[in-house]
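Next up is a structure, given as structure tokens.
Here the complex is missing one protein chain, while the rest keep their positions.
Labels run A and B following the written order; every chain starts at residue 1.
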Amino acid sequence: MKDDNVVRPARRWSWGRREAGGEAVTAETPERLRRRSLLAAAGVLGLTGGAVTVATTTRSQPASAAEGVTKRITIYAVALPGNQFGYGLTPETASIPGPVLEMYEGDTLEITLVNTTNQRLSIHPHGVDYSTESDGAPFNNSFNAPGETRKYVWRSHEMTAAAGRRFTPGSAGYWHYHDHAMGTDHGTAGLIKGLYGALVVRRRGDILPDKQFTVVFNDMQINNKAAPNTPMFEANLGQRVEWIAIGHGNFFHTFHLHAHRWADNRTGYLEGPSDPSPVVDNKDLNPGNSFGFQVVAGEAVGPGAWMYHCHVQSHSDTGMAGIFLVRNADGTMPPGAQEAIDRFNGHQHTAAAAASAAAGSRAAGEGKTSLPAAPESQAGGADRTQTHVHGGTGS
Amino acid sequence: MKDDNVVRPARRWSWGRREAGGEAVTAETPERLRRRSLLAAAGVLGLTGGAVTVATTTRSQPASAAEGVTKRITIYAVALPGNQFGYGLTPETASIPGPVLEMYEGDTLEITLVNTTNQRLSIHPHGVDYSTESDGAPFNNSFNAPGETRKYVWRSHEMTAAAGRRFTPGSAGYWHYHDHAMGTDHGTAGLIKGLYGALVVRRRGDILPDKQFTVVFNDMQINNKAAPNTPMFEANLGQRVEWIAIGHGNFFHTFHLHAHRWADNRTGYLEGPSDPSPVVDNKDLNPGNSFGFQVVAGEAVGPGAWMYHCHVQSHSDTGMAGIFLVRNADGTMPPGAQEAIDRFNGHQHTAAAAASAAAGSRAAGEGKTSLPAAPESQAGGADRTQTHVHGGTGS
Partner (left out) sequence: MKDDNVVRPARRWSWGRREAGGEAVTAETPERLRRRSLLAAAGVLGLTGGAVTVATTTRSQPASAAEGVTKRITIYAVALPGNQFGYGLTPETASIPGPVLEMYEGDTLEITLVNTTNQRLSIHPHGVDYSTESDGAPFNNSFNAPGETRKYVWRSHEMTAAAGRRFTPGSAGYWHYHDHAMGTDHGTAGLIKGLYGALVVRRRGDILPDKQFTVVFNDMQINNKAAPNTPMFEANLGQRVEWIAIGHGNFFHTFHLHAHRWADNRTGYLEGPSDPSPVVDNKDLNPGNSFGFQVVAGEAVGPGAWMYHCHVQSHSDTGMAGIFLVRNADGTMPPGAQEAIDRFNGHQHTAAAAASAAAGSRAAGEGKTSLPAAPESQAGGADRTQTHVHGGTGS
């Protein structure tokens, strides 16, 4: 991967970070420790030189492009098992969420969307610039009929002076893309079934991450999974990790990450001592919203299994929770982490089973979800070595 | 309209923009293209010199006032057809939402509220300064009995040093006003039935818009209308458009605007390259919240029919959507826009009819709204020239 066009200090610095981090990734994820492929969550589209690079590992492929570079890619919309759908850079790698797409402000992305399904669908981006033909909205006649291939063009721009001292914002942001045509004119069926992904537009000089995670709160699930099948995101102590959080569906949510916090602004960093941004570790993540931030894995807290979850109690209790595993700097497992993962898998299975037996976690909503049973009815004694004792709602 | 007191560069510049934009407005809205009067959404109170100017067109009437100017206006609360209520600067022009009220920091607004109805009601502002007599809250004895006339005084102030380097905020903001007394002590019935409007307090030097739209997400409707009867907001390519978004009622919402984005801060612009504000095109709009921003219509994306909608899927699917029509710079219709409008009117009628048949869109809420039918049951083939093919939930 050439980076001839990387010229700004912060960016060059980030490349160094990434490369070091990237090297470590392969070593750090022996199969025995990976509960599932992270490919779905971490598929990354690197835009480098003039060619498209498709990454199929958890390694972050940082964007790299000269101003005004136009990239052409093909995305396949594919039916997946279980009445799900996914976007992929190849039909075989279609996933939920779809690949992370990255641009620098000023870049253009020409997407050839191949609809391999028998449904009407489209691809609609947030944040970037597009004409009505690329809107992805049926009322603008912008969609793929079943089996149809269609081109969508997404452009971006840098900030410009607006009037005197103020500036019209550039395109940089943690955005997302999604279907806008399956099922309804707002793509409700496509969204619910998995047609969504992250879109990152960077400002030149932005710090690049070592790793990148996409977390989508879609109705009552995370990346269309409920605990304990939610993604376990992994990083080594000290790696710079980028989280991209996206909300979809019909319910309100709040994203919480244990032991890590970020500035509630464009990047998650403070611009300096007078940056007024609040620092948060819990943030609203409602339908159509997205935000992103970078943290240094385990910084100031050390390695371990940390939870991320929706902080709406009935949501976390019925499966909107997962693990952020921060390994030791050398990629080995920190003490207690495997036990925590086992516990998480054990008790959450129980909770999920109970919820499923009752009503189906997928159908649970604000108005229907019962509060958990009163604790008085549970065994008060806690035996820390038995996973069933740490059990959730139904244990 | 004299602007002798306009002294700051950015403001003078804005006046130039406005005047040019204003001239074009009359030409740009031939009656055949206007689905409905935009007066309700764009009633504007211009505070100029010493006289109140009431605008009854879509043209934005920028505020203009010296520091500390006191303006006296009369507002009428009026019963409207269909068990609705509205505020108006005359009884005949009462509308939902009510008129946009504007001030500069330091101004005072003395409002004589005439209650022409047989209900208890009041007017309660957000953001500005008022004593308990002008609170609009019944528990402070601040309301109009049926038929009663009562005065409310709203003041405002500039920022002041708080302690060393920090400052106590001034009043500038995209605020709103609403009833706080009809039906309950929180004015729930008045709000639901239409007693609300936008209140803009500007800081000196703020950029003034060419046009101004008020969008109120009130329970499951927009400005008390469901698609396709929601307001179609219109501007010419290049006009500086101010959106004022307000939330009311009982449900959570997210406001999304296609193809335009803004800084999530006080103005929608960036203060400069180190302004940390995220740039967004989707933002929470929950009861009592309000925000505003300016965009240049069609900038970087071109003219066309762009959708604005709530991004909660069940909400947009049942009617919380509308059109932002960006015409060509000369006011003519861009290619495809009329077809998109026709399609929107056609399919949304279908969706609305289906939803209405099922349960009534007005009563739909988070806990009660069914997800749309699975797309498998819909005709897969899409005929782009038939509006029914682009149909929503029920098509």
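Definition applied: a contact is a pair of C-beta atoms (placed from the backbone, for glycine too) under 8 Å apart; a residue touches a chain by one contact, two chains touch by 3 or more.
From a predicted model like this one, the values you see are computed outputs, not experimental measurements.
Participant: Among B:Leu191, B:Val215 or B:Ala337, which residue is in contact with the omitted chain in the full complex?
Facilitator: Once the missing chain is taken into account, the touching residue is B:Leu191.
Participant: To test your reading of the contact rule: which positions on chain B touch the chain that is missing from view?
Facilitator: Residue positions of chain B that touch the missing chain: 83, 118-120, 126-127, 129-132, 135, 137-141, 143, 145-146, 155, 157, 159, 162-174, 182-186, 188-192, 247-252, 263, 265-267, 270-272, 275-277, 284, 286-291, 365-368.
Participant: With the missing chain put back, which residues of chain A would touch it? List them for me.
Facilitator: 9-10, 13-14, 205, 207, 252, 254, 256, 258-259, 261-263, 267-284, 296, 299-302, 304-307, 309, 311-314, 316-317, 321, 334, 336-337, 339-340, 343-344, 347-348, 351, 365-369, 371-375, 378, 380-382, 384, 390-393
To be clear about the criterion, only the chains that are shown with their structure count from here on.
Participant: At what distance in angstrom does the C-alpha mean of chain B lie from that of chain A?
Facilitator: Going by mean C-alpha positions, chain A sits 33 Å from chain B.
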